[in-house]
Structures are given as C-alpha cells and as structure tokens.
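Taken from a larger complex, these chains appear in their original positions, while the remainder are omitted.
The chains carry the letters A, B and C, assigned in the order they are written, with residues numbered from 1 in each.
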Amino acid sequence: MEEIMKNKKYIDINADVGESFGVYKLGNDEELMKYITSCSIACGFHAGDPCVMRKTIELAKKHNVAIGVHPGFPDLLGFGRRRVEITAQETKDYVTYQIGALKAFAEASGMKLQHVKPHGKFWHLAAAEEPVGRALVEAILETDPKMAFFGRRGYATDIAREKGLRVAMEIGADMQYRPDLEGVLSSDYKKKETNPREAAERILRILDEGRVQAIDGSYVDIKVDTVLVHGDTPNAIEVVSAVRESLTKAGYEIRAFGRTA
Amino acid sequence: MEEIMKNKKYIDINADVGESFGVYKLGNDEELMKYITSCSIACGFHAGDPCVMRKTIELAKKHNVAIGVHPGFPDLLGFGRRRVEITAQETKDYVTYQIGALKAFAEASGMKLQHVKPHGKFWHLAAAEEPVGRALVEAILETDPKMAFFGRRGYATDIAREKGLRVAMEIGADMQYRPDLEGVLSSDYKKKETNPREAAERILRILDEGRVQAIDGSYVDIKVDTVLVHGDTPNAIEVVSAVRESLTKAGYEIRAFGRTA
Amino acid sequence: MEEIMKNKKYIDINADVGESFGVYKLGNDEELMKYITSCSIACGFHAGDPCVMRKTIELAKKHNVAIGVHPGFPDLLGFGRRRVEITAQETKDYVTYQIGALKAFAEASGMKLQHVKPHGKFWHLAAAEEPVGRALVEAILETDPKMAFFGRRGYATDIAREKGLRVAMEIGADMQYRPDLEGVLSSDYKKKETNPREAAERILRILDEGRVQAIDGSYVDIKVDTVLVHGDTPNAIEVVSAVRESLTKAGYEIRAFGRTA
C-alpha cells in the first residue's frame, strides 16, 4: 500500500480567477473551473469585488476546486501590473486585508483557504526583492499559517519554507522562463493562441524530467507542484483540457496541492 | 455574591474610531481610547485603510478596549453619509468583505471581534429598512455569529434578536432623538461643543430612568447597553471624561458589552 | 435650393462609448464608430479612464463622429447604474469635473464637444427630478453653453431649453417606453439579441409619424433628433447597420446633431 502511494504521481492545476469587477467581465471562470484543481481569487485591490468574490467561491465549491488568495497592488486602473512603491509594512497590511476579506467569504461558504499567490507585479517582486517576499510571508504567518504559498522560486518561496509554510512551485503551461525562473510572458499573450498539444507535451516533459528549458537554452531543475493555466487567452479551455488529459494519461492524479498527502 | 452581581450596574462606552485615511487624520483616537470600553473600526469603504486598521487595533489592545466592525457604504468621497442604492445581496457581500478584512487584523493581534455597528447612512437604513437590516444581520450570522449587533432600535436589532444575536442598544452622549429613536445630529455637530456636565447628567438620567426624552417632549423607553461618544467634536475628550466619571460615581461599572456576564 | 434644404430630413445616430477601464474592455467601439454620427464618452466616474478617453476621441475623429460628455455617478463598482444620493451642488461639481476632463482630450485632438448626455441612473434622475436636471444644466452653462443636451424628455430637457441650450431628443433602437417616455430596458438586455429589421422599421415609423407607441399601447408625440443604439448587445452591429440602412433608404441624411443647420 505504501509502495503504491510512493509511486503515485500527483499534480495540481491552478488558474487565476475572480478577476471580473462590477459589470466588467474577465476570463471564463465557469468553463475553466471544470478543468482546474486550485484557483487564486482576486480580492478587490487590482481586480475582483465582494460580489465577484462570493460568486467565484460558490463556483469553486461546486466544482470541488481548492481556493486561494490572490492579493495585488491597490491599483485597479493598472490591474496590479505596475509597481506601486509601497513599504514593507504597507505590503504586509494590504495582504492581511485581502486575506481577511476572502477568508470571510470562504468561511461563509464552509470552505478553507488553501493558499496565497501574489498577483502580477507583486508576484514578480515577491520573488525578486527580499523585503516584499518577507512582508508577504509574514502576512500569511499572522493570518493563517496553514495556507501554502504558491509562487515562482525566489525570496518569498525561500522565506516561506524557512518559516515552515508549505510551498507549491508552479510552472506556466503557456509561459517561457529565464534561467532564474522569472516567467516571460509576451505583452500580447492574451491575444495569442497556444498550441494545446505542444503545451501539454512540454508540461509533461518538465514534470517527468524535473527540469525546464529556459529561453537561453539552459536547463533549470524544478520540482513542479502545480501547473498554471490562463483563463483569458483565446483558446484557454483547449489548452487546459489538453494539459489535463495528457497528464492524466501519463498517470498523474490531478488534485489540489493542499489535498496531497 | 450572586446578589452583588445582580445589583451591579454595567455600562459600555463606545466610539467610532479608525476613520483616518492615508495622510488624512480624523479624530483623536489616541486620547479617546483611554476613556472608552468598545470601539467600532472603519474598514476602508467609507473611511480607514489597512494601515489605519492595524494601528487602531494595536491602540485598542493597548487600552484594553473591545473592538468591533464599522462597515459603511463604498463611498470614501461621501464618508458613507449618503446612500448608495445597493441591493440586499450587495449589502450582504460588502459587509462580509469588511468584517473579514478587520477580522484578519484582529486575529493577527490576538484579539476577537466583539460586535458590528453600521456606519453613517447605513446605520440609519439598517434600522429603517427591512432588507438592509436583514442583509446586515445575515452577513454577521455567516461570518461570526458570536459578534453582537450595536445599533439603534429598528429592523436590524429586531432581526438580530430573532436570529439569536446579542444586541446592544446605544444612546449618544451628544445626540437628540426622535420618538422612533432615530438620532438627530446637526450637520455641523463636528464644530459644536457639548456641555460636558449636561451631557453626563443627561446620560445618567436616561440610564437610571430607562427612558429618553425625544425632541417632541415625549418619553421613549430604552434599556441602554452602551453610550456612544464622538471623538471628533471640539471638546470630545472633556465630554467622554465627564460621562465616564459621572457614571462611575453613580455606581456603574464601565466595561465592554461583550465582557458583561 | 432652400426648398431642398427644407425638405431634407436629418437624423443623428448616437451611442455610448469609451466605457472600457484599464484592462477591462466593454463594447465594440472600433466597429460601432463606423455606423454612428455622435458618441457620448464616459469620463472616469462610472466607466472610462484617461487613456480610454484619449483613444476613444482618436477613434471618433478618425470616423468623423461628433463627441459628447457622458457624465455619471462616482461609482465604478456600480457602473453608474445605482443612485448615489449626492446634493445638487455635488452633482454640478461632479459634472463640471467630468466635462473639463473630456474637454482637455478633445482640445488636444483638435475636436469640440458637441453635447452632454448623462449616464445610467443619472440619465433617469436628470429627467425625473428637478434639482438633478437643474444642476446638470447649470454645469453645462458654466463650462460650455455651446454644447447641446441629449436626453429623454423631463426636467433637464425643459430647463436646458429654458436656458437657451440646444436639446436633442433621443429614442432608443432597442428600448421600450412608458407613456412619460421613461425608457424601459430589461435587466438582461446586454444578453438579448434585437431583431435588426424590426428595430429598423420601428425607428423609421417613429421618425415618420413623430410619435412612439408606449408599453401601455398609448401613443406619445416625440420629435426625434437622435437615435440611440447600444454597442454592447450580442448583435449590436447588425442592429445599427440595419437602422442606418433603413433610414438612409427612406431619405434621411445621417449626420451629427451639432452639424445640422
């Protein structure tokens, strides 16, 4: 029995959701939820609003998708993609606020928060700058240390591990990487189709080999815990569907990171 | 012993705090906290911001003041004093969001939320309109039914009691009342001094007699649980100091509503 | 020559545009601009942002479409569709602000503002409530009285005429009307298709007969100056295309209201 468990390969598929705001609709969460196992929900700072947060949690619950917090900079106009030069204390306070806001909806729906994953420019900076990564981890520790941290390798993941948080390393189904695992996304990625079969094969190779080929041709070791898919690209659903099918066929069990033993 | 307990008279003194925003300072919370036993903290919709929320909770903790949520309409420009015609569902979602945001800071500080008290126009409407009062109570029930409801007599207090929530009836040290206990506050109350001695005597009379004289001369029964003082009037500290001293002299023990047996 | 002019029938076709915000896209302005002669541009209060405003004006210029101000309540979260209970002075100040903001972009592009048309709930209230209509007209008078007022019959149109402003009465290609010409729009109109041929025939009949049949079956006289089309319904482009073609065939010259002699 234990042997079987050991040989069992698990993988999580996550996506950013709940990014609509008021009448503005972004992404196709209804469809996307059918294919993913974890989702990161915007909390009203860079996207999302209280009604969208509630509805997104209801949707995740219906599809048995684990939920996480997707905090961003306080800049709806810039969708959290441009830096707002906040202090470490402000960073911590803004994250605490956003975690709390989402947690209230989660608890009202009888769900638990599985993880925190920073959004956009904050995602970059949490990995690239020590004070940002530390402030983010501290906010998690002070609000709910049972939450895992989702992100790319960098300061936040290092500090999170050091402080005892579970960390899920992610790889993007339609992203390229620099040797330091900084993700590279073309500015018009939302308009471009990704070849579903190629994306699926690439992800499978990365998981099986435990390494990813960076844009400079070099190979970087990575033990992937969760595959990030986008929900707002032209053929997003085809891509996630192909990725999921390919991983399943290869013997991976697709399940939320937090539900993995 | 039990006899003594029975005869013991308790009263809570509450104030709205944490209404600063960014560089904008409102009220004198540092001083006010020395005299009150409960405070209602703004949550970023009509006033307050994440940093102010954290600092206000730290201040309350230092002074052993019980904390509550002070949700308002999403209208910083109008300070929550003008109606935004939101639906019952939106009302519930906005309150849930604000409760959660404050709760995260409370838990990070090792404090519990004692109560919820709506702010400004929302305070009026929660009493005056059934759907508003009901939505507010539902948000409390779904997030943390151990919180009490602070407010004036009306739909929200009735529904709160019906649903099993503890309810604290409040009376304002510098407010006049209509026969339906709707508070009457002159639009320039922030600029006017209140006679501290008169306010103190009036509050004592209301508590002892269990009734308040309305602006039409009639008397309305009220079992006061908490006295509201303002922190942003010219002589606010003198007023709360006089009220507190007068109540103490008359044998009332000043303690937070939630700490009363 | 003069006889020909007299017999010439003119009609304006207008639409609300520039309602995108940051990454959020609303409507299909690029396509819509090909069919309309006037557009009302959101100014950042209920929708729109500085970049969207500039781009929308550039687009209108390219298609020779006259531009107008589309002021709304300061409520991005509610898209200006719910009342914010502001005073008459606030109404005037908020409109003045929005007119000025758009005017700067218009002047930078070498264009003039043709009109002001209130948005959403503000559109309703400007017609239904005297202080709202008056405040709106006063803002126009104090900023640029050469601008026309676009709206439905009510206080704002009456006061605008009384004060010497030009007024354009509009009728919606996909709207029903009450006998007081209050527009009736189903809450899910954005998801419903409108039969293009029926809409085109109906509009032609209203223009030719100078009256519209209200939802109670009664007929209401109306001298239509501009036809409102929506840009965000499923088959919006088909509808405006059919309306435009039908009116052209019937001998109407489609031109901006402000360019009519």
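FYI, a residue touches a chain if its C-beta (ideal position, glycine included) is under 8 Å from a C-beta of that chain, and two chains touch if they have at least 3 such contacts.
No experiment lies behind these values; they were computed from the predicted model shown.
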item: Full complex, copies of the single sequence (shown: 3); value: 4
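The rule is short, and it goes like this: only the chains that are shown with their structure count from here on.
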item: Touch-based graph of the chains, sorted into line, ring, star, complete or other; value: complete
item: Angle, in degrees to the nearest 5, of the Cα rotation that carries chain A onto chain B; value: 180
item: Centre-to-centre distance between chain C and chain B (centres being mean Cα positions), rounded to whole Å; value: 45
item: Intercentroid distance (Cα basis), chain B paired with chain A, Å; value: 40
item: Residues within chain A bordering two or more other chains; value: none
item: Interfacial residue positions of chain A with respect to chain C in the complex; value: 21-24, 26, 49, 76-79, 81
item: Residues of chain A defined as touching chain B within the complex; value: 44, 50-51, 53-54, 89-90, 93-94, 96-105, 107-108, 142-143
item: For the chain B and chain C complex, residues of the former touching the latter; value: 74-75, 77-78, 82-86, 121
